[in-house]
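What you see is the complex with one protein chain gone and the rest in place.
We just call them A and B in the order they show up, numbering each chain from 1.
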Amino acid sequence: MSLLSILGVISSAIFSGTSLLYTTLGETIDERAGIVNLGLEGVLLVSASVGFAVTSQTGNPYLGVLAATLAGGLMNLLLGFLVITRRANQLASGLAVMFFGFGLSALIGKPYVGARINGLPRFIMPGLSSIPALNSSQFKFDILIYLVVPIAILIWWLLFRTRWGLRLRAVGENANTAFAAGCSPQLIQYQALFLCGLLAGLGAAHLSIAWTMTWAEFMTAGRGFIAVALVIFSKWHPIRAIAGALLFGGAVAFQLLLQASGIAISPFLLDTLPYVLTVLVLIAWGGTRKHAAPASLGRVYQGTE
Amino acid sequence: MSQNIDTPFRTSLLISTMRVIVRYLIIFLVAFVLFGVILLIAGKDPVLAIKDTFSSTLRSAYGFSEVIVKMIPLIFAAIAVALPSRVGLINIGGEGQLYMGAWLATWGALTFSPLPPWILLPLMMLLGMIGGSLWAFIPAFLRARGLVNETITTLLMNYVAPSLVTFFIYGPWRSPGNALYPQTVDFVPAARLPTFWGTRVHLGLVIDLVLLVWYWYVMKYTRWGLEMRAIGGNPQAARRNGIPLTTYIIMVLCLGGALAGLAGMSEISGIHGRLRPGFSPGFGYLGFLISWLSGGNPIGILVMSFVMALVTSGGDILQINQGLPFAVVNILLAITLFVVLARPSFWKGMKA
Partner (left out) sequence: MDHNGLGSLRLAGGAPSTAPEKGNPKVIGNSLAMNSMARESTVGAEPLVALRGITKAFPNVLANDHVDLDIYGGEIHALLGENGAGKSTLMKILYGFYRADSGRILLNGEPVSIRSPHDARDLRIGMLFQEFTLIPAFSVTENIALFLPDLKAVLDIKGIYHRINVISERYNLQVNPQAMVSQLSIGEQQKVEILKLLLSDARVLILDEPTRVLAPHEVTALFRVLDSLRKDGYAIILITHKIKEVLECADRITVLRGGRVAGSLLRSDSSEDKLVAMMFEKELSGLQVSPKPALDSSVLPLLELRGVETRGEGAETSLKAIDLKIYPGEIVGVAGVSGNGQKELGDVVLGLVKCVRGTKFLFGQDYTNRSIQEVRKSGVSFVPEDPLTMAAAPFMTVLENMALTHSRRYARLGGLAMDWQAVKTDVEDTLEKLGYSFSLYVPARSLSGGNQQRMVIVREMTHNPHLIIASYLTRGLDVQSAIAARQALIQARESGAGVLLISEDLEELFTLSDRLIVLYGGKIVGTFEPEETNIYDVGHLMTGSEVQHVSKY
């Protein structure tokens, strides 16, 4: 296997994993506030379609990214209305948002199926261009990719080094205690959901505008659920999420590599790889992770919420 | 000595039926209006869509039978969700379970093709149930052990099953004929569920109705239904009262999987006569919606499945006549679920 193809796998992993990472980061925030968003799949789809549509219409990928981000935020506010204000079951509400997203994204994206857009420009990171081995088109990344790790660090800082983050985590652990300390759990949860939506929108934007530069129905292929599983896997910690996203991005890329190198494994079996991996991870570590979960999430999962 | 719990219950059956009907009317009214607004914004004609839907479905006998055909797998899928929901479990894995049921039933059809239909068909049904049940076992086990919530695991496994099935279709079971649309060889006639009156409505309908009655009866009259409702009502108290929670969790979720597997089997045996990739346009998810919207009520499931079948027919119409992707139907379905979840205040007394 040549250096080029290894680089290719790494590059694919990074491209594939970035949207996953943004989404996971967003979901980490709102799960830390005690809300599980099973509708992420729908949120991603709507954001991706909106971003793609706006980019196609205006020719400006940055506008598209902005639109996608906002769309994600709005979708999540919808979930927030159901779950926070109307106190509906989180799991069912998430699934309702998922269905909504399936349909809305199809509606929005229909006119743009097969359209071509100018995606986000890719460039090599300044400083790396001097290394000849890396100076290939494989290692040109777009701005969202470069931003994702700094953003992850920023989120870590936000959650663990600010008053807002402290209160948010307190709400996710025990809303009553947070309330006794003078916080408004409802407001904080809305904020968390909105931020999660923005980040998911960024992830979706990356998927449709920066990486694939296409729109197809259901193009997110379960990333929303993988993100939820990744949050568990990374113990609700933004920095660990990076490794998780790379791993799963890598699984997708690995699948492409195998196909490309002509190894005779059915592409369909390979398709299942990320999901099987996720389930195995959940089986292996779901139990221990349970204790690392924000306390009120446990009640959501038990159905006693 | 099976006893009805006398008169107070009989009258309440009538009342609860009335409530159910009114509830649906309101849900759908609100949802249709909102959906119509969205269609208008998208530049489509909602009124035309409704007219077209009705004329193609309810005006002719054949049109009507096609709606019934769409309804058959939905009822299976809905009970597959409703049953576990009575003990507080959320089974969103119907999609994966029905694929695995179809898969195992296909294996039966291909392997045991010489057998006569009155052995082969029940065998395939059994295999379908086993396939779906096995697929539900892993999430059930994880949930019973308290490790992971079944919602996530069943959802993830929904993505694995169709690919697995496709692998078999492209691989070992591939039919040599059709290069463009891969599928398995046709099933022998013995493996086909019989149809009625020259339509495509097949025996699956009968099984559906039997299952509905069975579901209603089990929950209302049997000891297991009693204990299941106790768990659903108050799991802590149920445990103190000696009801074995773990056993019920695993058994009921696997039973749900079995029913979803039956949905898969009935589709490929009754309608297609072969295993095709992607043969399910989301029956499992639709079943979830139906169950949730009907509150697990058997009559509600019947009605909602019919309505859902109408709606999906409308989706086809929308796609053909107005150029909208079929997936748009999901918007309508989602809105109906939103309305239920948001529990507007006039609802309060109507909780099923």
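For the reader, a short list of remarks on this structure follows.
The rule is short, and it goes like this: a contact is a pair of C-beta atoms (placed from the backbone, for glycine too) under 8 Å apart; a residue touches a chain by one contact, two chains touch by 3 or more.
Only a predicted model underlies this, so the values are computations on that prediction, with no experimental measurement involved.
Across B:Pro244, B:Gly278 or B:Gly323, the residue that sits in touch with the chain not pictured is B:Pro244.
Among B:Ile26, B:Ala42, B:Leu134 or B:Ala230, only B:Ala230 touches the chain left out of the display.
Interface note: of A:Leu154, A:Ala181 or A:Ile265, the residue touching the hidden chain in the full complex is A:Ala181. Touching the omitted chain from chain A are residues 161-164, 166-167, 169-170, 173-174, 176-178, 180-182, 292, 294-295. For chain B, the residues in touch with the chain missing from this view are 1-6, 8-9, 221-224, 226-227, 229-230, 233-234, 236-244.
The rule we apply is simple: only the chains that are shown with their structure count from here on.
Chain A and chain B have Cα centroids lying 30 Å from one another. Touching chain A in their complex are the following residues of chain B: 38, 42, 88-90, 92, 138, 142, 145-149, 151-153, 155-157, 159-160, 163-164, 166-167, 170-171, 235, 285, 288-289, 292, 323-335, 337-338, 341-343. Residues 38, 81-82, 86, 88-89, 91-93, 95-107, 110, 217-218, 221-222, 225-226, 228-229, 232, 266, 268-269, 271-272, 275-276, 278-279, 282-283, 286-287, 290, 301-304 of chain A are the ones touching chain B in the complex.
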